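One protein chain omitted, others in place.
Here the chain labels run A, B, C, D and E in written order, and each chain numbers its own residues starting at 1.
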Amino acid sequence: MWEMVLAGLFAPPILFFVLGMVSVFVKSDLHIPPAMGTAMVIFLMASIGITGGAAAIESLKADPALIGVIVAIALLAMFLGPFFAFMTGTLFKKFMRTADAWACAGHYGAVSSATVALGVALASEAQAANPAAQIFAGWMPAVYPFMDSSALIAAIVLGRMALINEQGGGEKADIKKVLHLTVFGMGVWVLVTALFIGMLSAVYSPGELSRALLFFDGMFRGIICLFMLEMGLAAAKQIGALKELGKHAVKALLYAFALPQVWGLVGILGAYAIHLAMPGKLFWGDAFVFATLAGGCSFVTAPAAMRANMPEANPSVYLPMAVALTFPFNVLIGMPMWMIVSQILWGAA
Amino acid sequence: MWEMVLAGLFAPPILFFVLGMVSVFVKSDLHIPPAMGTAMVIFLMASIGITGGAAAIESLKADPALIGVIVAIALLAMFLGPFFAFMTGTLFKKFMRTADAWACAGHYGAVSSATVALGVALASEAQAANPAAQIFAGWMPAVYPFMDSSALIAAIVLGRMALINEQGGGEKADIKKVLHLTVFGMGVWVLVTALFIGMLSAVYSPGELSRALLFFDGMFRGIICLFMLEMGLAAAKQIGALKELGKHAVKALLYAFALPQVWGLVGILGAYAIHLAMPGKLFWGDAFVFATLAGGCSFVTAPAAMRANMPEANPSVYLPMAVALTFPFNVLIGMPMWMIVSQILWGAA
Amino acid sequence: MWEMVLAGLFAPPILFFVLGMVSVFVKSDLHIPPAMGTAMVIFLMASIGITGGAAAIESLKADPALIGVIVAIALLAMFLGPFFAFMTGTLFKKFMRTADAWACAGHYGAVSSATVALGVALASEAQAANPAAQIFAGWMPAVYPFMDSSALIAAIVLGRMALINEQGGGEKADIKKVLHLTVFGMGVWVLVTALFIGMLSAVYSPGELSRALLFFDGMFRGIICLFMLEMGLAAAKQIGALKELGKHAVKALLYAFALPQVWGLVGILGAYAIHLAMPGKLFWGDAFVFATLAGGCSFVTAPAAMRANMPEANPSVYLPMAVALTFPFNVLIGMPMWMIVSQILWGAA
Amino acid sequence: MELIAAKKVIIITEALMEQQVLSLLKAQGAEAYTVIRNLTGQGVRGVRSGQCLAGFCENVRIELIVKEEAQAKALMEAVYNKFLAEKYAGIAYLEDVRILHHGKI
Amino acid sequence: MELIAAKKVIIITEALMEQQVLSLLKAQGAEAYTVIRNLTGQGVRGVRSGQCLAGFCENVRIELIVKEEAQAKALMEAVYNKFLAEKYAGIAYLEDVRILHHGKI
Partner (left out) sequence: MELIAAKKVIIITEALMEQQVLSLLKAQGAEAYTVIRNLTGQGVRGVRSGQCLAGFCENVRIELIVKEEAQAKALMEAVYNKFLAEKYAGIAYLEDVRILHHGKI
């Protein structure tokens, strides 16, 4: 197993992430043009979506009862999002300003698309390295919006209520706008619609789809490297902002490290419970990707949602916590751990 | 046949186009960075060019008499461009301002590179799905500039003459500049020179070329998806501008729908006539791609040419007609129809 | 052999370079968005690095004694850089202003990443076309920073000393900053770190690496085409600036043509000497790529280093010499020649 | 041709707020404006370096030329009160300009 | 060091017209200018949102500092008459500035 962890830690995407971080420390002028960053996000989300959609149809054809598992996972996601947000907010408000605590709650409840993308990359690699076994079916990222929207809405509603209690006034949360932002925000939107594209094509145009998938699959394993390079740059650039956390820095650091690990494990256990109830339909790769949905800390949708709906919260608290602490820790510690735990539960380790 | 139409309509590029349009309707913040858009255009045109050039050499080696067909098609293109422009202008000036009518004439006479790119993608897919049959030889887009330049020059000359008759004065058309714009404008220029690159490499450096083609072919089928996504966004964004058409909206809409269908069919019939005269050298995929040259409504070169040479015309008339009406209609209705008609004529349906 | 030269000259990347130059002459509006240019540089350097790192580990596993050759080549590079700079400066100051002469010295001593990238592409193609023979092992670009940094530092120190002698004052060279600029500047930095990524992955995560390499190798041969297109545009755009060379234009032109040829040959001879000392470890493709390191004239790092450290020098002298004269000449004349000479020395022609 | 004295209002604020600020300005009667994106900067609310993801730390600059000082001030105050006073980074200032008259203000 | 009073002419117009406007300005004797691209905006000739293909709905901003008001006005009028009066979207205005003297105007 030790070898597998090493293989994971020295996989090209992880090393490119480290390269990105080091580039900032040594003050290299390496930078990813924003257009290139956006292009990579669009590609990755489209690729995850279309591949997942095609996989879903294939799996459903083989076993129509899978739909029950998918619904169960979606419901679980919809419950876990707000649950994570509530727990995070409750824990954080003990040492943070109310607004900051609930803004962080939204981030830790919501989904991080970069984390999911890396999770999918690792699960797909595991599947590719071992084609005989059933490891990862690809449809899992489809439940993304269920967890994401519900978590952000919960955090904002709870946060605004807390602020009203505290200050007796302030903004009103615009739930409709938050829902819109999370469902129609670039990342989720491309993922979900590409999922439908994959499903529709798989049914009506399988020949064309299979040729398109050659492109998406082949590119994915390379683009994820360059994307992780960008993430490494972004993470390291936010480290400086951590000093704004001031005297609570140590506490914030501990939570930023520990919480996602727990949320990820809760995700795995939830998936495992569904697996026990409806056996033979979920595999360790699926559980692992669900852990990356649960354990990731959003840093694209959540910051935008919070800046608009909790302007009282300080972006210099939540941005660096999500980008500079939780994401690197998840990449380097959380994901290997979630992978091992999933494998152990499914008896694959 | 119904199945084939379904397979065409649910092919990934078409679905990505629809996704792009829907993204605008639901106000998603999905956007393609301009640099990514330009990169995709350069790639697609280079890919069509280099592949077409290599294919042309191969076909010409197998049958040197093919050159007669290529010349005939080029002459046909050079005749059809101005013919389409003249007919469009004559029809449109009955209900539009003179300047607007002739500006539109240029757009409908000229070639739409996005339409051709999609046409090449669909023809190549058909060829790939059925490698035994001869469907599409790849050199057809080479005649692009013949149709494009002649159409734009005709529309501008006719339009300026009409305006002089009407107002007794105004700008003089700068034919040399128009020719320059259409031949050396990014899209056509890359296509045509990449065509020469493909031909030269095919003769002198076939090994290197075959390896480069692996890249261009493999990428093409994926990039066309993301490119169509951008086209969908662009199309839907122009829909709002349609209201500027005012009371002529219905007429404009009908023409925007009907004209290109006719021009496309005229193109197919022209190709078919050449096929009858010199049998065995043109295939249904070639005719279909020629239809996409004839039936497309330019929305890159033509707007630029018209803004410079017919400033009296209102861009809010021709841009949305080309982008928001004709292009989507061509993608969803025209292209399947042209494909079926070509197949029927060539006895392949 | 004549056929091989033709195959080289009509290889797609070279033709795309010519296309780029012609585009400027015919005033096409073709342009590469800066974001796309940066993306291509990052990709190419990462690709050269990761492929080279993997190749290095493989070669070292097969023959651990190769390390001696690598060290010898690195030392040679570290000596040749300053040597080229010193010679260039000494030659140029006879007809140029002191500051300009030493600024040029840095450019001709330092390494041009575009030249190296094209060299790697050509060597890899030769290897791919002839898999049985040993031609190019891939680790050669690793010595890039040794030649680059030492050349730039030498040129700046010598140049500043010359200016102090002349004017009795002026700036002091900031050697630490120059070293930083050359080692941590985007290109070299990505190349070198990707090299480590390739090495680490090759040892600990070979499965993942081999799948990532599929992407990098497949893309490389296509991206190099589009990159050379950009280089062609850049080269031709600088031609106009050549007139600033004034009455020394002819001399500058002759040197810009001749010097790099000599430096490239010196590089090949150096590699050959090492080959004689430690036979069977270096191949003609390695020598050829070392020639592209030696003979290239830097136009990214060197201009930036000189603008900051020799502001007295006129960028309109060194930029067009590097980009508009030496680079095209190297692509069209130098590289075929270096290739032939390497092949002759290694008995492969 | 005649040059008409007018006031140019300039608002620099967080890129994320562009749409909301423009909406407010339109609601206040502004019909013409120009927007420059992708700015960076520094102010009392920290460095905005353009280095966060998703344009989060970029600024945007909106300029509007209006005829009357009163209207200019009203626009600035509306934006200030709703956005800049407490919640979002940004500044608003005013310059005297003279514009070629052709019905633009 | 001395600050010299000068006039800054600002022209905002369609991105497609950049080269032509610059040519005209140079023909009128302008030798120095600065260009900012990729602007969006709104004016009497509609929204220019940057969302059309090929930069068709973007604006460009050209600024020129010249010494004399007369020259400034001449430049503005030339551009106005040839481009902005009827055919193309755009505005031209003028500001007072003081520039560090070093032969730049």
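Please note the rule applied: a contact is a pair of C-beta atoms (placed from the backbone, for glycine too) under 8 Å apart; a residue touches a chain by one contact, two chains touch by 3 or more.
As the structure is a computational prediction, the values presented were derived from the model and not from experiment.
Peer 1: Considering the complete complex, identify which of C:70, C:173, C:300 or C:317 is in touch with the unshown chain.
Peer 2: Final answer for the missing-chain contact: C:300.
Peer 1: Kindly note down the residues of chain E that lie in touch with the hidden chain.
Peer 2: So the residues of chain E touching the unseen chain are 1, 3, 6, 8, 31-38, 65, 95-100, 102-104.
Peer 1: Mind pulling the chain D residues that touch the left-out chain?
Peer 2: Against the left-out chain, chain D lists 10, 12, 36, 38-44, 59, 61, 73, 76-77, 80, 84-85, 91-96.
Peer 1: Could you list which residues of chain C touch the chain missing from the display?
Peer 2: Touch set of chain C with respect to the missing chain: 34, 37, 234, 237-238, 299-300, 303-304, 307-308, 311-312, 315-316, 319, 323.
Simple rule for what comes next: only the chains that are shown with their structure count from here on.
Peer 1: What chains touch chain B and also chain D?
Peer 2: A, E
Peer 1: Once chain D is fitted to chain E on CA atoms, what angle does the rotation have, in steps of 5 degrees?
Peer 2: 120
Peer 1: Cα centroid separation between chain A and chain D, in whole Å?
Peer 2: Chain centres of chain A and chain D, defined by C-alpha means, are spaced 36 Å apart.
Peer 1: Could you pull out the residues of chain D that touch at least 2 other chains?
Peer 2: In chain D, no residue touches at least two other chains, as defined above.
Peer 1: Multi-chain contacts in chain B: which residues touch at least two other chains?
Peer 2: Touching at least two other chains: 33-36, 39, 218-219.
Peer 1: Using the contact rule from the top, write out all pairs of chains that touch.
Peer 2: Here the touching pairs of chains are A-B, A-C, A-D, B-C, B-E, D-E.
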